[in-house]
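The complex is shown incomplete by one protein chain, all other protein chains being positioned as in the whole.
Our next item is subunit A:
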């Protein structure tokens, strides 16, 4: 048991728990453990030859040995003494062998800490490998080795991996955070810093894993989420399914702390308003004043972006969206989840179980949500018992005046089920329906009485118990039923049922004055043979009869009390003593006996028959705690809505949104919005989802060393192919997609900025559009239709009369962007169709080169200081440190002219804006250690900041 004791020593996280496990282990209770240890001794010899095989020089023998060892591990047998022999192979060239060694290492490193350290250097080397997958796998294994001594090494590796260019490696580092945290919680603060950094990551690959790490390490640091909230909402659709579950549950918690309740009285929300909120700030303010409750646009964003996930094939995703809607959506919107939840009932049995539990909780509060789907909850004979019981629960919750007769008819079939536990549960359900819906109380009661003549013992017993409860609630004349039950009494053997009948007779003994003493007589005869609960009720019955009808029952009562006095059960002895003191008057009896009648025959409140799921809603739906109805370890309470919404601006991202939107990443063209993300909900206003994708794509392509991964990452969802055409004077020109052939019904269009003066009007930017017919028929009358804004000054191309299949044509247009990067929207029309398209220029395209001398440049620059100067120091990528490539990068970003310079380290560029002709002067001064100072002088300060950003991005990366 060496393994277990080391476990106790080094497992900081749960020392107590490990100790418990040691206890369990040392007294093996399961036959499996015993067998495992028994076999181990016979395997001892075998392990000797495994050691030899591992030490041989043949790769195949080593592999064979490792396979057998993995077999041993899988069976739960101990193979730890092979550790030295195995660990030598950690640097093997054979991938499978290496992987199997990793499996072994992760399993036993904790027990063989010193030897495990031998392998660390191999991983440290692999962490620097040019291949991202090797880096990732090294980090995976390194972080899985639970040896406290390497904590600093792990910390370093995680920090480095978190800034890796490959999103896959960054994802691995997010996983490693959790591993390190469980190994050494002392590192929390440093790990939070890494989490903070990774939360800013825009890759869909990383998002799920880092949120998982956040939930594990610092779920209370909700402030880290603010700035990333919108990004997470927008990325959500493209995150892998497991990550979606984690993010959705975190955002549910987040939203409950940040937004005000949408459930307030008089809360109205008009779907049509939501667009307006996004459009303009003023409008929003107007509405805040006009209405009592207005949903925060961020709150709406979350609801809107999660809704499509209801269509996921992953049941966990669907459930998490359902719980999000349940906890966050306005009441009238919650029902959108119903259909999807009902769909999950077609899934595996275990899935049904969890979903039914959640529906059971929901259906208590919101009958209407599931009532139309009532038939989906009908029980099938092949359902497992726990599924049947849950369906019954839901049907009972759904019962109302309108559907009760259908439900009762269904219940009648269930009572006949061969599954007796289920039949009994059905009887209880009938009882609940009877109490909840007063119209059917009598019918149910009568039906239950009918069941008393059932041949099955459990059915009868359950009926008696339920009838007892019902009668108690219905203090009207029911002596017929009581009489009938008294008659059945001799045949009923289930003690609970017998006790119930006795209680009933005692309680209503005045209504059945003839039968009650007779029943007591019978009980006196059989008293000693009865179960304890029956004895207790017999004593009760005797006492009540003594008080109401002492003439007939005095002797019987005394006899029973005497029997009870010497009973083996102390409870019964106590009760007997108490009753005797209370009812039989003697000299010692105090004031209490005067009240005996009032004590024993007091009117008793009727029991409330309610759902077992009544209080489940204290737990968040879909959680383990909800499923078990116990607070599970690590369960995070969902907070109540704040009365006043915390500051909404915390979620604003510093950089002005439009700047980000058009920022082109080098090497990647920017397709128009509607085609950009096929898989995302991009139709409406979106802030920053685009550049999230772009960023991750470009970084992965830079990093991957193998050519295959290069090609894979360039195949984005956008299907846009980047065409680089070299125009010597102006540098490369990028072509952008205007219309995809799938949206355009065969017609596709691309555009680029030729960077030539526009022929039509000097204040227009020239745009060349290439139209291609990808369909199998010719397209006619291609022209430009409506434009927006209507005031947009646009020079159209002449109508193209006819475009044959596979043919393409390039036309020129002129657009006056008025020196703003706002997109020019217009319609591209054919004879039959109209397609809305938009051209969004990068800021660099709004300039024209301006030629001037160095002297003039400095003079002009002198006039544009102070407010008109924007500058930043940037770190140059290695490739851009030469002056030639620096100029090339600047020219590729902006359409400016080079100003010849006398200083070697200073580059100057000059341009004018196309529309207003304002001067734009760019200076790049390269400094030591590959940094550079970028300065832009112009009175168009918004353009300057945008341009600076573009240049920064272009120069900082290869």
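We take it that contacts are C-beta pairs under 8 Å (C-beta built on N, C-alpha and C of every residue); 3 or more make two chains touch, one makes a residue touch a chain; residues count from 1.
In the analysis below, contacts and distances are computed from a predicted model.
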{"item": "Hidden chain of the complex, named as in its UniProt record, picked from \"AP-3 complex subunit mu-2\", \"AP complex subunit sigma\", \"Glutathione S-transferase\" or \"1-aminocyclopropane-1-carboxylate synthase\"", "value": "\"AP-3 complex subunit mu-2\""}
{"item": "Touching the absent chain when the full complex is considered, from A:54, A:225, A:245 or A:395", "value": "A:245"}
{"item": "Of A:47, A:258 or A:312, the residue in touch with the unshown chain", "value": "A:312"}
{"item": "Contacting the left-out chain in the complete assembly, out of A:91, A:584 or A:636", "value": "A:636"}
{"item": "Hidden-chain contact residue, picked from the options A:623, A:850, A:913 or A:938", "value": "A:623"}
{"item": "Touch criterion as defined above, residue of A:88, A:107, A:227 or A:795 at the omitted chain", "value": "A:107"}
